[in-house]
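Entry: chain A
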Amino acid sequence: MARVCFSSAQQQLTGVAECDIAAADYRQLLGAIAQRFPRLDMAELQKMAIAIDGEIIHEPLLESLAEHSEVHFLHFIAGG
Partner candidate 1 sequence: MAKLHISTSINGEATEFLCEPHATLLDVLRNDLQLTGTKEGCGSGDCGACSVTVDGRLTCACLVLGVEAQGREIGTIEGVGSSDKLSVIQEKFLEHAALQCGICTPGLIVSTQALLQQNPDPSEEQARYFLAGNLCRCTGYDKIIRAVLDAAATLRAEQQGAA
Partner candidate 2 sequence: MAVVAYNAPQSVEEAIDLLATLSATSAATSAATSSATSAATSLATSTTRARLMAGGTDLIIQTKSQSTEPVLVVDLKHIAEMMSCDLGAAGLSLGPSMCCAEFTAQAGVRDVYPGLVEAADLIGSTQVQGRASIGGNLCNSSPAADTIPALIAVGAQCLIVSAKGERTVAVEDFVTGVGRNCLQPGELLKRILIHRPAAGSRDAYLRFIPRTEMDIAVAGAGVSVTLDQQGICTAARVAIGAVAPTALLVAQAAAALVGTRLDEAAVAAAGAAAAAAASPITDRRGTADYRRQIVAVLVKRATNIAKQRAQASL
Partner candidate 3 sequence: MSEAQNFKYIGRNTIRPDGFDKVTGRANYGADLTLPGMLWGKILRSPHAHANIKRLDTSKAEALAGVHAVATFADFSAVGDEAIEGGEGSSTLLDLARNILARDKVLYHGHAVVAIAAKTAAIAEQALALVEIDYEILTPVLDVRTAMAADAPLLHNDLYTQNGADKATTPSNVAARHEFKMGDVAAGFAAAEIIVEREFYTPTAHQGYIEPHACTVRFDKDGQSMVWCSTQGHFDVRASTARLLGMELGKLKVIASEIGGGFGGKTTVYLEPVALILSRKSGRPVKMVMNRDEVFKATGPGSASRSWIKLGAKKDGTITAMQGSLAYEAGAFKGSPVMMGCMTAFTPYAVPNMLIEGFDVVVNKAKVAAYRAPGAPQAEFAVEMLVNELALKLGRDPIDLRLQNAAKEGTQTIYGPKLKRVGLVECLEAARDSKHYQQALAANQGRGVAAGFWFNVGGQSSVTINMNPDGTGTIVEGSPDIGGSRASMQMMAAEALGIAPALLKPIIGDTENVAFSAGTGGSRTTFATGMAVIEAAEDVVRQMKQRAASMWNVTAEQVDWVDGVAVNTAGEDRLSLASICAGADRTGGQISGRGNINARGAGPSFAVHVCDVAVDQETGKVDIVRYTAVQDAGKAIHPAYVEGQFQGGAVQGIGWALNEEYVYGASGLLENAGFLDYRIPVASDLPMIDAIIVEVPNNFHPYGVRGVGESGIIPPLAAVGYAVENAIGAAVTDLPLSPPRVLQLVQDRG
């Protein structure tokens, strides 16, 4: 079970701040989120970076998740 935490904006659509989702990797996670929270804009979500246990990953497509991973979706940060 990965713990997924939603931002304020996401919570408008999910209704919950966080939830536990059974997923072994990022793609499974997205599939499960899409099913559970149909109002979330998945295209937007896929454009976001994620943080898995605090490690920020810009392109998470191939990432796997550990048993108790904590996942956050983040806006892409570029800096100057």
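A word on the picks: all candidates are chains of the complex that A comes from, given by their letters.
By our rule, a residue touches a chain if its C-beta (ideal position, glycine included) is under 8 Å from a C-beta of that chain, and two chains touch if they have at least 3 such contacts; residues count from 1.
Everything numeric here is computed off the predicted structure, so don't read it as measured data.
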For chain A, as assembled in this complex, the candidate in touch from 1, 2 or 3: 3
Chain A - residues contacting candidate 3, complex: 5, 7-10, 12-13, 39, 41, 47, 51, 53-59, 70, 72-80
